[in-house]
Every structure is written in structure tokens, then in C-alpha cells.
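Shown below is the structure under consideration.
All protein chains of the complex are present and in place, except for one that has been dropped.
Chain nomenclature is as follows: A, B, C and D, assigned in order of appearance, with residue numbering initiated at 1 for each chain independently.
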Amino acid sequence: MARLSRYFLQVSGILLIILLWELSTGVFHLFKWIVLPPPTDVFMTMLSMALDGSLFVNAGWSLLRVLLGFLVAAVVAIPMGVAMGWLPSISLVFDPVIEVIRPIPPIAWIGLALLWFGIGLNSAIFLVFIGAFFPILLNTIDGVRNVDKRLIEVAYTFGAGDWNVLRKVVLPAASPIIYTGMRVGMGIGWMCVVAAEMIAVKFGLGNMILEGSNLLQTDVVMVGMLTIGLMGLAINYIFQIAGNYIFKWQQGISRKVA
Amino acid sequence: MARLSRYFLQVSGILLIILLWELSTGVFHLFKWIVLPPPTDVFMTMLSMALDGSLFVNAGWSLLRVLLGFLVAAVVAIPMGVAMGWLPSISLVFDPVIEVIRPIPPIAWIGLALLWFGIGLNSAIFLVFIGAFFPILLNTIDGVRNVDKRLIEVAYTFGAGDWNVLRKVVLPAASPIIYTGMRVGMGIGWMCVVAAEMIAVKFGLGNMILEGSNLLQTDVVMVGMLTIGLMGLAINYIFQIAGNYIFKWQQGISRKVA
Amino acid sequence: TSPSPTVTPTSTPLKVKDTVNIGYLITDHDSPFYIAATKIDGAQSYLEKYGMNINITNFSSGPEILTQIAGGKIDIGIAGVPPVILAYDKDPTVRIVTSVHKNGSGLFVKKGSGLAKFTDLKGKKVGTPGPGSIQDILVRELCKSNNLVYGTDVDAVKLPQGQWIGAVDAGTVDAVMGWEPFVTMAEMQGIGETILRSEDILPGHPCDSIVTTKGMIEQYPDSIKAFLRAHRDAVELIKNDPQKAAQIVSSKEWMNNEPAVERASMEHITFLYKPDEEYLAGFDRFSKVLKEELSLTKKVYTRDEIFDLSLVNGI
Amino acid sequence: MSHDIRVEHVSKEYESNGKKLKAVDDVSLEIKDAEFICIVGPSGCGKSTLLRMIAGLEPVSGGSIWMGDKKITSTSPEIGFVFQEYTLFPWRTVGKNVEFGLELKKLPPEERNKIASRYIDMVGLEKFRDSYPHQLSGGMRQRTAIARTLAVNPEILLMDEPFGALDAQTRNILQEQLLDIWQKERKKVLFVTHNVDEAVFLADRVIVMTARPGRIKEIISIDIPRPRVRTETEVNKVRNVILKSLFEEVQKLSDH
Partner (left out) sequence: MSHDIRVEHVSKEYESNGKKLKAVDDVSLEIKDAEFICIVGPSGCGKSTLLRMIAGLEPVSGGSIWMGDKKITSTSPEIGFVFQEYTLFPWRTVGKNVEFGLELKKLPPEERNKIASRYIDMVGLEKFRDSYPHQLSGGMRQRTAIARTLAVNPEILLMDEPFGALDAQTRNILQEQLLDIWQKERKKVLFVTHNVDEAVFLADRVIVMTARPGRIKEIISIDIPRPRVRTETEVNKVRNVILKSLFEEVQKLSDH
């Protein structure tokens, strides 16, 4: 019984919103279709786009772009972050540069990205890269800097050299924080891919939203938004599950699952 | 001496980049002006835009929009977050709704924002709101849920009622985490205002970038980006300084300044 | 991708680019390109017929296309004349190789709003694609001829094309000066009412052109020629079989709307595969406006500087 | 005024994951005015649970607890609690922490100030009144917590291993200060500790509890006059009695 009412509460919020939405559009026509189409229309459009495969093609392209950009970001940011966290002088050189570039929103890079990387995959990847890079970098620096000094000392007492300390202590100890940075970076990358796809790119969910909006198909716009939301949710969930598995030695994280 | 070399390292990164930039553009002309104008041109443009005041007008508009959107987000998100963190049943109802809406990037809302709020201030505010809302909400929930249970018990042993526990224990204890959420939210809001201003808004740094880009004035685009970066930096810095002052009772934060 | 035999036989090797990158906009101003790139009735497209292998990308504004042309990422683009002048100002390698059309814009208000002539818009908001666009210049011209002050009496607001109809409908702007087919669409959806067409404002004003760079012309003249030939054939088809043309343009691949809308919309667009004197005179006028009224360029550019009609004259 | 605390046949059962666990079983106990009672017992035997029930933080499963002729069913400022861990409000200075309970009683600021001063002086923290908890040592924090509890003038002080996290020297000093304060204020004290030396040094009576489920195994009265000297033979004798009793219980645990 308590269980049932729990489930009921959990869906009630979503149901209520859908109901209000349907009432205000499909039933009472408070909004023009172009401003807010009824949920039934949106779901039908979603279904038909799923059936003819176009939804999956677009989602697939977005996913590909985000993964590539994310990969490049991780491959550049993690070694750089380790170096900056471990060696203060490197950090001194790069910190000011990073401090100035970091607050520039990825969206503001779109213009230059197009100029520098051209249209298509490369500039989308660059934008995802810009978005994902800083969270990964900063968390890596943070993780490396805040490794428990005592663990490092322990390794030294066993006669470990710097390289072994880095490899066997600093990296594993920092890994959960680096991973968190990657998760955040992935979220921002997902945001950037949408922005990138709104400009000069074929396929992709962002492009789908843009075209829907250019052609006044508000239902397509909402299907695009919903798909982006659900995929973002799924990606985050996968990261979480994987993180709980990889870092099962960490009490903190594994507790959060329960 | 050590001090001097420290300063030297700190500026060397930035100087190096500017030097490379100038060499590749102004001196060796490796890039077309339209792709990458030399830094001297960018600085001259910045100077002239500062002198004729247009830079400040644009920056002022962006700031106003971001502050208003941020304020609305904080005013809605904090009470909602406290309620959701404190009362599990409210949380059960809203959690699924939030989980679906949250991963939709603020940029994807632009189309609907324009339809719903029209051009101008309101839609920019809405976009900033969407961007700033979730970090504040989630941190508030988190902060309230993770208040040290023992502190709450202490208050009860002094005969405090629920209202006093909330007011005198839960809120102050959660405040640093809420504040962090506000800081993150401000950062994202700043990102969103740029996106909003790129569409259907007069004045503002985002608009400046877009118009620069429409008129093929790459120097103006870069001035816009630079200004956004510097202002973002300044806002974050102000938040940090203020936070260190407000939460000086917190060992963790005040340590980070040093 | 060997050149097709229909191309003039010659002993010197053809100067053709393997894949030509094309940038375009979502508007039926680009109809000739849509038609040239479509396999009509399952046959080869015109572009294929002339041996072109293309890679196409749609943009949301002319300046974006010009930026990419200057940056070398787009080889041939279709864009309005004013952005080309602005681009030439920064990068004098861009060239117009021929015209696409004249006219094709219009001013519409919400149906039943009671706004009937331009002077009714005093104190109102008008949406345009942004400063420096043809539509923006049209609004300026209207202000001048009606003794209104642009910006004060009439507030011009930048608005992306996807928002035009919705914004008029929702009342966020009172009118939109936009390009086709959105003017016609607004009308046919029962939302908008057209009060002025661009041919009534600046009769025969030039609009889109085909743009490339000096380098492209020198390196791959045969690719450009092939594109121009296909362009010419497409313009002919629009003239000879407007019904068929409207059908192609409204297909899912391009405008994705009703053929009837396109049929009506394209009536207001004068396509021409080679610029006439009216078009060129219009260019001179825009060039003057951009320098003297808007101060957006360093000087008034002449047609000889920006146009290179040698190729279109040679097909 | 008969405000004696009476614990009558109290028991406590927890349920976790469907399994029932008896934490406290049929404990009866009386604490008279100005009495200092220590509880020792093996880890997990229910000492904290018993204290929490007396404080009204946890409902009893059986039996009842009385203060005078009032049954205890919820927390109240009459019953002060000092926890093992540092439980100061980190955002409040020492002074504001001590005033916490007084604010809840809605005393006017001047009066709060006056009362707080008295107890801050008593625990010797005058100079640290405006310091935040993170600026204090562990011992100073526990002294503040004690002052905060005393400030509301409770009938009884429940202390759950209050010095458990301190080092030996600080611990000794605080034990002496606590006795000092207790002699001035004549409060009832119920004090849980793991440390037999501490119990012998402090208590009028030491209650030894059995391994779980916690029952009272033995009550040992200590009549040695205070101040007691830790190394004295008589003190050592009592200490050994308690240690032996406790050892039996710990043995039981490892036999399981």
C-alpha cells in the first residue's frame, strides 16, 4: 500500500502536467497550435518519426558528435590536468590563460568554430570539446592536488619513486573526481552539440529543432527537445551506473545508489 | 627573486599566446583577416568600443538580463528546493518532472521562449532562468537533505520545533551548498544570456557577437567573446570573495582562498 | 566523377574540383539551386548532368555563408547582394558570378490588425532578419519615402525566420519584413496579411546572387561553369513549367510545404540566370546605402569590382 | 522538588531489514538530585540507545521513563544532552552557540547575553566568545557544548561519551573541570563512557551493562571522596572490579 502510493506520487507530477497541457491545448484551445501543440500531437509526431527512423538517425548523429568531442576533450584535458595538478610551475603558466578562456560560453565560440573548423563534424566536435574540456580539466587538477598527502607519504615509505606515486597513488585516488568531471563535461558537451547542430550541420537533434522551427513545425521542435532531454537523462544514468561499478571501493559513491 | 619568476611564469602563458597570434596574423599572414584578425586590431576595436561607450551599453544590458533571470531562478528554486529536501513526498512528485526537463539544454528552449515570451527582455530572462534554476534547485535539495542529522537532534534536545529547526539549523547548515548552486547557476545563466541575445534582442554582448558576425566583423566578435570571458571571470570572483566573507565560519571555503 | 561528354570537348584538361561545397538558405529564393540539385523524375539532376559532384549545407543567414566562402570552407554560395558587399569589404577575393533573382520579399501584418499602410506602423515594431540585410534596407527606404525616422518612429527588431509568423501572430512584433515563402505562408495560414511587396518598394531590386572566390574562378573555372549551366537550366524550367518547379521546391527535401504555397510565392520572385541592367543598378544603389547611410563599408564598391560575369557570359 | 528521573522496565527493539534486534532489555534505574552516574558496557550494548530514550529522542518499546511525575515522551529543554561528536553549530560563534537554547526560550537579548556569559566564564572560554568552532581545539568545543546545554538550566545532563574523541591529557583536564561545574551546579548527570578510569574518577555510582541486549549487570557505588587521585590504591581496586566485570561481557561478545 505504502509502495503503491509511492509510485502514484512519482507519476502524478508528470501526469498532471500532461493533463494540464492537453486541456489547455487540445480541449480548450487556449494556445494556438503553433505556440503550443497538444501533447497528443507531439507524441504522434514522435511515434511517426521513430517509425520512419528519422528520429534515430538524428539522435545517432548527435550522439556520434558528442562522443567524439568528449573523447578529444578527455584525451587532452586529463594529461594536462595531471601535469598542472602535480607540477605547480606548469599550473602557474596555464592558469591565467584558462581563467580568461573558461568563462566564455561555448555558444560564443560558434562563429569562430565555423571559421576555423568549417561546417560539419569538425566544428561540432570543437564545440563539444570546448564545453567538455574545462570541467574535466578543472576536476583533474583538483583531484590530483587534493590527493590525501598521507597516502603519498605511505607510498614513499615503501620506497616508491615519483612515477610510481603518480601511477599507483595519485591517479587512482583522483580518479573518482576526474570521473565526476567527465560526467559534468558530458552533460555540457550534450548541450553544446545541440547548439552546434543549430548552425550549418546536417542531421542531428539540434538541426531537427532548427529546421522544425524554421518550418513552423512546433511539434517537431518539442519532439527534438524531449528526445534531447531523455537522451541526456540516459547518458547521465549510464555514467552513474558505470561509476558505481568502477568506484565500488568508494564508500561515498556506492552509498548514493541506495 | 622567486617572487619575480613566479609573476613571470604567470604572464608568460598569456604573452606567448598573444605573440603567436600576432606573428601568425599581423606578421606572417597565415590566416585571412576574416578568419582571425591580429590581436592589435582586436585590442584597437575594443578600445574604440570602450571609448564610444557601446561596449559598456552592451555589457550593461547583458548584466541586467542575467541578474533578473538569476534572481527569478533563485526566488523560485530555493523555497522549492527546501520543500523538496525537507519533505520526501513533495520530492517524489516533482523529481520525475525535473529529471526529464533538466537535461534539455537551455539553448533548445530558445524557440519556445520566443513564442511564449516574445522578443526582448522576457525571453532572455526566461532563458537565464532555465539555465540557473536547476543548479540552484539541486544544490538546495542536496544541501537540505545532507544537513548533519546530529545538529538537528541537538536542536530538538533544546526543545526546538520543526519550524525553528528549519530556520535555525537546516537553512544555515545548507547555505554554503545553496550558495555554490547559485554560483554555478550564475555561470550557466551567463552562458544562456549570450545565447538569448543572439536571437531577437537588441543590445547585449551576445547581440554584439551576432551582429559582428553578420557584418563579417571578426574583430567585433572577438571583442565580444573577450568581454564575456572577462565579465564571467569577474562575476565568479565576486561570488567567491563574497562567499568567503559570508561563510567565514566554514573552514573548507576560507582555506581555499589562501 | 569524370566530366560528362556534354561539356565542350577540349584538348586541355578540365579544371574541375572533385567535390564542390555549396552553401544555401532555406527559402524559395534558392529555387533554381533546389531544382538543379534534384533528380527530376528519377533522371540525373542538372548538376549531375554537367558533371558536378556536390556537398551541400544549409545555413540560416547569408553572412554565415559568406564567412565560410571567405574562410574557404564553401566553394559556391547563394546569398543576398548586401552581405556580399560587406564580405568584399573585409576580403576582396569574393566574387559574384551571376544573379539568382530580383524581388521576393514582403511586409506582412497580423490579419485583422487594421494596419494597412506603412505609415500605420509608426510607433510599432517591425521584424527583419537583421541590420545590413535587404529587408532591413527595404524598411529604411520605406521610412525615408514616408518621412519616418528609422529606429525611432519604426522600431526594427532582428528576428530569425523561424519566428516570423509566430511572432506576428503572438503580437510580439506588429509586422515582419521577410523573404518568401514566409510572406505567402503567413497569408495562406490565415495569420498574416501582406501590405507591401518588395517590388512595390524598390521595383526590380536585386536579391540573391551566386558567390564564389577569385581563387575558385581561376583554379576551377569549369566547375563554376557547370554550376552556372545547371542554374540556367533550372531558371528555364521555372519559367517554362512553374507547376513542376513549385512541386520540386515544396518537396520534403527542400521547403517541405504545400506546392500551392510555392506556386503562389514564386509568382513574386523574378528569377534570372544572368544579371540585367536593373539588377546591376540595384547593386550600385545598395553599395551606396551601405557606405553612405549605414557606414558599414570603407567605400562605395562598383559592379566591376565585385561582379565577374566572364564565366556566365561564356556558357 | 522531586524531579528524580525514574527509568522503569524500559526496553527497546529495533527493526532493520525485517529483522528484529533487541537493543535494551528491561532496564530500571533511578537518578536522584545531584547524583553523578556513569554507565559502562561493551560496544553496542545499548548505552546510547538508553540515553536517547531518556532524552526523548527515541520512543521506548516497553516500560516508561519519568521525570518527577511527568512521563517523558518528547525532547525538552529540561533534559540536556551532550553528544560525543562535536555538535556545535559551525556558523555560530561560541557565544551564539551558548545562546541557542535561550533564543528558543525567547529570552530578550540582554538576558541571553548575561546567562551565556556566566556559562562561558564557567568553562573558561571568555577569550573565545567570538570565535567560530573551527577555530577551537577539540577540548574547547566540548566545553562550549557543555556550556550550551547548561545555559538552559536542565534538570539532568545526559552525556554520551563526551570526551571520547579527545586525547588523554585534554580528557583528564576536562574531567576535572566537569566535576568542578557539577559541584557548583548540583545537576543530575548520566554519563556514558568506554573508559573505566574515567568512570572511576567521576561517578557516585557506576552501572555496568551486559552485552546486547543491554541489561544492568551490576551497580557499583564509589564512596572515595573527591578529588580522587588516579594512581591511588583504592581507586585502582574499584577500577579492577569494574574492569573484571566488563571483561566478562566483552568475552561473551567474542564467544559469539
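Everything that follows uses one rule, which is that a residue touches a chain if its C-beta (ideal position, glycine included) is under 8 Å from a C-beta of that chain, and two chains touch if they have at least 3 such contacts.
Note that this is a predicted model, so its numbers are computed, not measured.
Peer 1: What are the shown chains that the left-out chain touches?
Peer 2: So, taking every chain into account, the missing one touches A, D.
Peer 1: Considering the whole complex, which of A:Phe31, A:Tyr156, A:Phe203 or A:Phe239 touches the chain not shown?
Peer 2: Missing-chain contact among the listed residues: A:Tyr156.
Peer 1: Which residue from A:Arg6, A:His29 or A:Lys248 sits in contact with the chain not drawn here?
Peer 2: Touching the chain that is not displayed is residue A:Lys248.
Peer 1: Could I get the residues of chain A that touch the absent chain, sorted low to high?
Peer 2: On the chain A side, contact with the omitted chain comes from 148, 150-151, 153-160, 164, 168-169, 172-173, 175, 247-251.
Peer 1: Touching residues of chain D against the unshown chain: what are they?
Peer 2: Residues 42-43, 167-169, 173, 194-195, 230-231, 236, 239-240, 243, 250 of chain D touch the chain absent from view.
Criterion: only the chains that are shown with their structure count from here on.
Peer 1: Note the shortest touch-path length, in steps, from chain C to chain D.
Peer 2: 2
Peer 1: What is the distance, in whole Å, between the centres of chain A and chain B, each centre taken as the mean of its C-alpha atoms?
Peer 2: 17
Peer 1: Between chain A and chain D, what distance separates the C-alpha centroids? Give it in angstrom.
Peer 2: Inter-chain centre distance comes to 51 Å.
Peer 1: Would you please write down the residue numbers of chain A that are in contact with two or more other chains?
Peer 2: 34-35, 111, 115-116, 198, 213
Peer 1: When you check chain C against every other chain, which residues touch at least two of them?
Peer 2: Touching at least two other chains: 64, 67, 71, 160, 162-163, 166, 170.
Peer 1: Chain adjacency by touch: line, ring, star, complete or other shape?
Peer 2: Contact pattern: none of line, ring, star or complete.
Peer 1: Which pairs of chains touch each other in this structure?
Peer 2: Here the touching chain pairs work out to A-B, A-C, B-C, B-D.
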